[in-house]
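Here the complex is missing one protein chain, while the rest keep their positions.
Right, chain A next:
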Amino acid sequence: MSADAVYSKSMRQATAALCKNAGFDSVDQDTLGLLVEMITSYTVELAHSSKQLAEGAGRTAPNPGDVILALIEMGGNVSQLPDYLKHSAAGSIVIPAPKPQTATSTVDALRIGKAKPHAAHIPDFLPPFPDPHTYIKTDVSGDPDSSYQKVRELAAAQRRNVDNALKNLMLSTSKSVPLFREYEESVRQAAKAEIARERGQQKTIDPTDPALIETENAKVRRKVPAYCQLLDPTTESRPYLSALISEDFEEEHSPDQEQFAIDNVYLRSPKIPAQPMEFD
């Protein structure tokens, strides 16, 4: 909880107590808020003028005299004050002092390595150096393995990773054909039951809910390895297009100029029939 929140909480309690002392039983939220605001600004104003008076008198901290003077300046009736205090002290509501919060040590979460200590000419209160890796230069030690074999292995592994990632993504989002049908059925039943248990609170479970299917798939996947599943082959209205023109085979289009020079009956435009002229 931040300090402001603590103070404002105390202010609210204090204001509420004042209202209680004044004889109110209940107070409207908004009204209380307004009162808190007013009291807060009054108190802040009082503190300011006290401080100014103290400084005007050549002191750094105000003493009671300054406060009283400030009260007077703000038009307060100081003579009534002792009576008021005496009156309100009896049977007054005690507002507990806010508990001192244990200072949560702010950890530099992402600190890596030890920051360099400050040099002698830099005062200690200045912030420490950032992470060493952001500015420290080290010499390359030992050659990186760039042998042909390593490069090929890395390239192959990378290709494989990309493919696997795509495959796994597709398997988790779309329908699949199991190779171990019975086993997968039983695993899926178990997963369904588990989901039903988890969502027991919810009265209705929509079996077509995509999120549900996804969690179910994820649960099945945990038990059934990905290599036991085939993607459901997608049917297309023109399957030959994807089979004959692969996306890897990018087409370079060359404009065919000579097309126009060729005389072929199919390239001639069809004859328009003679329309009988009609007048009405």
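Miscellaneous remarks
Note that in this section a contact is a pair of C-beta atoms (placed from the backbone, for glycine too) under 8 Å apart; a residue touches a chain by one contact, two chains touch by 3 or more; residues count from 1.
In this section, contacts and distances are computed from a predicted model.
Per UniProt, the protein behind the absent chain is "Transcription initiation factor TFIID subunit 2"; the candidates were "Ciliogenesis and planar polarity effector 2", "Transcription initiation factor TFIID subunit 2", "Transmembrane p24 trafficking protein 4" or "Sorting nexin 4".
Touching the missing chain, out of A:31, A:63, A:164 or A:189, is residue A:164. Checked against the hidden chain, the listed residues A:6, A:71, A:115 or A:228 yield one contact partner: A:228. Contact between chain A and the absent chain runs through residues 147-149, 152-153, 155-156, 160, 163-164, 166-167, 170-171, 177, 179-183, 224-249, 251, 258-259, 262-268, 270-273, 275.
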